[in-house]
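Worksheet: the structure to be examined is printed underneath.
Apart from one protein chain that is not included, each protein chain of the complex appears where it belongs.
As written, the chain order gives the labels A and B, with residue 1 at the start of each chain.
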Amino acid sequence: MKRLLLVAAMLALPAVVRAQDNVLHIYNWNDYIAPETVARFEKQCNCKVKQSYYSDNEELLAKLAAGAKGYDILVPTSNYVLGMAKAGWLQPLDKSRLPNLGNILPAYMNTPFDPGNKYSVPYAYTITMLGYNERKIKELGLTIDSWSAIFEPRILEKLKGRITVLDSQSELMAAALKYLGYSVNDRDPKHWEQAKQVILEAKPYWAAFKASGYIEQLAAGNIWLVHGYSSDIYLADQGAQEAKQPFRIRHALPREGAVLALDAMVIHKSAPRPDLAHQFINFMLDGKNSVDLTNMIGSGNPNGAALAHIKPEIKAMSAIFPDAETAKKLEMLKDMTSRERRTMNRIWTEIKAR
Amino acid sequence: MREKTPPGIVQEAASVPVKAPARLPASPGGRLARWLVSGPPLLYLAVFFAIPTLIMVLASFRFPGDFGGLAPIFYEDETGRHLDLTLENYSRFFSDFLYTELFIKSFAYAALTTLVCLLIAYPLAMLIARSPKKQRDLLVLLVILPFWSNFLIRVYAWMIILGPNSVFLGAFNRVLGVFGLEPVTLLYTPFAVVVGLVYVHLPFMVLPLYANLEKHDPALLDAAQDLGANAWNRFWRVTWPLSLPGVFAGAALVFIPAFGIFAIPDILGGTSGIMIGNVIKQQFLDTRDWPFGSVLSIVLTVTAVALAGLAAAFARRSRL
Partner (left out) sequence: MRRSPWLWAAAIGAFLFLYLPLVIVVVYSFNDSVMNAQWVGFTFDWYRKLFANEEMLMAARNSLVIGLVVSAVSTLLGTMAGYAMHRYKLRVLPFLVLAPIAIPEILMGVSLLIFFVAINLTLGLVSIALAHIAFCIGFVAIVVRARLAGMDESLVEAARDLGATPLQAFRLVTLPLIMPGVIAGALMAFTLSIDDFVITYFTAGAGAMTLPLVIYTMVKITVTPEVNAVSTILMLVTLVLIVVAMRLSPGALRAGEEK
């Protein structure tokens, strides 16, 4: 038996061990780069791209904190860049090798998380908002344009059991804080307590906390209203149309404002191939390459040169490409201290355990 | 006479194989054999489990780092270098009942899962053990085969089965309707969590039970039958006591992993579905609080191993 297992293993081994010297290692979210973009880059650099994946910034951070190495490019959300740079995990960019950097719209450059873009280059963004089943919401006579849709019992009564909210302490607390009229980065414990009360009152009406899987439920018509990421809501609509559902899924950017997550490319301190990494970043800064992802998953695009190539139906979505007035109400989450995170997690555990 | 004899005889028959194994004499050769057999697994587990885990046990006395990981073990101020260790992570656990509450809830879920797994697995394992030799392997493979597909995909399949639009739920609700009962929702409820927990752990109950039941000598049952024991007595007085080591092994392999699981409540659970495993996961993958995560993990591990030890001691005593 054991011999047979080893034979089987050996049969498979030669295929696994295949030396590749000219490799760029990208550590990214899954499905967060279009396959044709990768193919184009491999052709241009005459190298091979190997990707590893994470599904959350914290997963990436935990792995780096434990000392993992071997990656060239990482794609964290920009509020994580500050901490990663302070922890000494990143290397400064050589701007002379990034002639396309000027393509990024000024609004997305020079964020407080990376003054002067010493370490990071914007990649794509999502906005945390509401997504809903247009037909059902119309039938119920509701209008979805505010966070009250997921927090106010009067509205929730009609939607009981048909709502999911994000399974993320920072995102859900941010939404509740916005609903109460505070900043998403408010650190006042009294305001946190108020936000907790808002969440606890609304919780009985929600079906579940979901960080994933809500796209399918929305597209299948099981769930009618979600608190989720803009690109996911776009995909849910694609799925509903593909399944020839009698309804569409629509975006709603709450009028109180929302969280904007700007993902950025950075180079790991011990990157084996910083040369390829710079080449890749510059390649992705080309509007024609950057636009592929937007057209694939409906992500927001900070690249000015890409805007002209975006599919018209995506470009027209004001929730993903908001006007200047609305854009002012969007905030990026700031990192907390370990004490603040502890307090927040105590609140979160209580919310989820009750 | 008829009522009294079978248990006595049967117990005698049963007690022979359950006898404690003869210990080898402590001759030099015996001691060498002991080290040759227990040495390699001991060494492996010491290197690839005990040493790495000690790092995290130490971490439970440290402070969390701002960017994940741990704060430096020394801090410096004007008076010099200080060792920065704390009991705060432990006192946080013991002073806040919320976490103990979640442990109790997880215990209840895991215990229920173990019981349901046992009820489903026992007849299945018994049937396989009593099948002709040629069919046994095939049946065992059939039990494990579904678990070679991916975990996530199987749980997603349950979401479809339990979801509000599924034919299964529709049929179930029509049956309820016949009895004049309100239709129910199943997805995102504690029921869904238990179904998921039972499903993913079931083979770990079936296989140990099968491995144990397979060796039972049919002659014992024949003897009991000849002595007039009915089917229930034959099961309760012969098969069940003999299968206890298998039951305990299966219970350990279901209860212990189910106690600390987070994926099932995450995917199938509703707004109050979390177990202690979810809180532990949050400490590492949400809050960057490795020290508190270590404290919770240590409490979980010690509780689970202690429960297993108690069960084993109880089993030994009840057999004597």
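Rule of thumb we're sticking to: a residue touches a chain if its C-beta (ideal position, glycine included) is under 8 Å from a C-beta of that chain, and two chains touch if they have at least 3 such contacts.
A quick note: this is a predicted structure, and the numbers were derived from the prediction, not measured.
J.: From the list B:F67, B:F93, B:F107 or B:Y199, which touches the chain that is not on show?
T.: Touching the chain that is not displayed is residue B:Y199.
J.: Of the listed residues B:I73, B:L112, B:I160 or B:L227, which contacts the missing chain in the full complex?
T.: B:I160
J.: Quickly run down the residues of chain A that touch the omitted chain.
T.: Within chain A, the residues touching the omitted chain are 1-2, 4-6, 8-9, 12-13, 15-16, 23, 25, 27, 29-31, 50-56, 59, 62-63, 66-71, 211-213, 215-217, 219-220, 222, 231-232, 235, 238-239, 242-244, 297.
J.: Need a quick check: the contact residues on chain B for the chain that isn't drawn.
T.: 16-19, 21-24, 29, 33-34, 37-38, 40-42, 44-46, 48-53, 55-56, 120-121, 123-124, 126-128, 130-133, 136-137, 140-154, 156-158, 160-161, 163, 165, 199, 202-204, 207-208, 210-212, 214-215, 217-218, 221, 231, 242, 245-246, 248-250, 252-253, 256-257, 259-260, 277, 280-281, 284-285, 290, 293-294, 296-297, 300-301, 304-305, 308
We adopt the following convention: only the chains that are shown with their structure count from here on.
J.: List the centre-to-centre spacing of chain A and chain B in whole Å, with centres computed as mean CA coordinates.
T.: 36
J.: How about chain B: which of its residues touch chain A in the complex?
T.: Interface residues on the chain B side: 63-69, 71, 96, 98-99, 101-102, 105, 156, 159, 163-165, 185, 187-188, 266-267, 269-274, 278-279, 282-289, 292.
J.: Which part of chain A faces chain B closely enough to touch in the complex?
T.: 56, 58-59, 61-62, 64-66, 83-84, 86-87, 161, 167-169, 203-204, 206-209, 213, 216-217, 220-222, 337-338, 341-342, 344-346, 348-350, 352-354
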